[in-house]
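Below is one structure, written out as structure tokens; the observations come after it.
All protein chains but one are shown at their positions in the complex.
What follows is chain A.
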Amino acid sequence: MATPLVSIENVDMRYGGPEGTLAVSGLDLKINRGEFVAVVGPSGCGKSTLMKLTTGLHIPQSGTVIVANSQVTKPVSIVGMAFQNPTMLPWRTTLENILLPLEIVERHRHRLRAHKADYIAKAEALLETVGLKGFGEKFPWQLSGGMQQRANLCRALIHEPELLMLDEPFGALDAFTREELWCVIRDLHASQDVTIALVTHDLRESVFLADKVVVMSARPGRIISEHVVPFERPRQLDLLYEPAFNEMVQKLHGEIATARAAA
């Protein structure tokens, strides 16, 4: 088997000095190239810390984080991130917001001016994939919450990251919009060569989307179990109502309840 894209080994991360809170302890996780991994767990279990460790926003006190064959010591620019809050910049149009990462990432920023048309075409193609064709010229505050979150996904993908990290991206959306966006993510993962790590509270979301669901313990967080999701791809929304699906969700729910009780 090829080396994993992300490899976290025995990592401890403590905030606020030696007496601070231990957010994660003895964390071990491997994410293979092209895999879709969902991370679930009780709240405050260090899921967001896991994301920050992987992207290099935090450097752990002990243990190693290896992303794309090199140890993480500073932010890694092969990652795209999307949070629950879309954080679109209100003074830029949606299209300009999506192009923002290109103005930052070293590989693209010097090419941007000369190849502007290519990049805009690419952004518009992305907008089309998420169902926002023709909305590029609108300002983000003219879009609904779901549309902003779609645009947010485009922004996370525009620089062709090898790893897409999603931190509860659909938490603030209504149930129908959320299901629509599950399908958007599912199709993105199927059509693009990207590895996705999704942090979520929604167990149905994790089982529907992921190849592997990882359960974390209460703080200090560590991985207590990994479950391979057996369902065939492409998955349809009907899957949500199948007994096997619900059984798996229930099993995960039980594990998290135990983890909460143990805390």
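Heads up, the rule we're going with is that a residue touches a chain if its C-beta (ideal position, glycine included) is under 8 Å from a C-beta of that chain, and two chains touch if they have at least 3 such contacts; residues count from 1.
By definition in this document, contacts and distances are computed from a predicted model.
Visitor: Using the UniProt record as the reference, specify the protein name of the hidden chain from among "cytochrome-c oxidase", "Energy-coupling factor transport system substrate-specific component", "ABC transporter permease" or "Universal stress protein".
Guide: The UniProt record for the chain left out of view names it "ABC transporter permease".
Visitor: One chain isn't shown here. Among A:Ser43, A:Gln142, A:Ser225 or A:Gln250, which residue touches it?
Guide: Only one listed residue reaches the unshown chain, and that is A:Gln142.
Visitor: In the whole complex, not just what's shown, which of A:Leu57, A:Leu112 or A:Cys183 touches the removed chain?
Guide: Reading the full complex, the residue touching the unseen chain is A:Leu57.
Visitor: Among A:Ala23, A:Ala38 or A:Val76, which residue is in contact with the omitted chain in the full complex?
Guide: Within the whole complex, the residue contacting the unshown chain is A:Val76.
Visitor: Using the document's definition of touch, tell me which of A:Val105, A:Ile120 or A:Ile224 contacts the absent chain.
Guide: In the complete complex, the chain left out is touched by residue A:Val105.
Visitor: Touching residues of chain A against the unshown chain: what are they?
Guide: Its contact residues with the unshown chain are 52, 55-57, 74-77, 79, 81-83, 85, 87, 89-91, 100-101, 103-106, 139, 141-145, 148, 155-156, 159.
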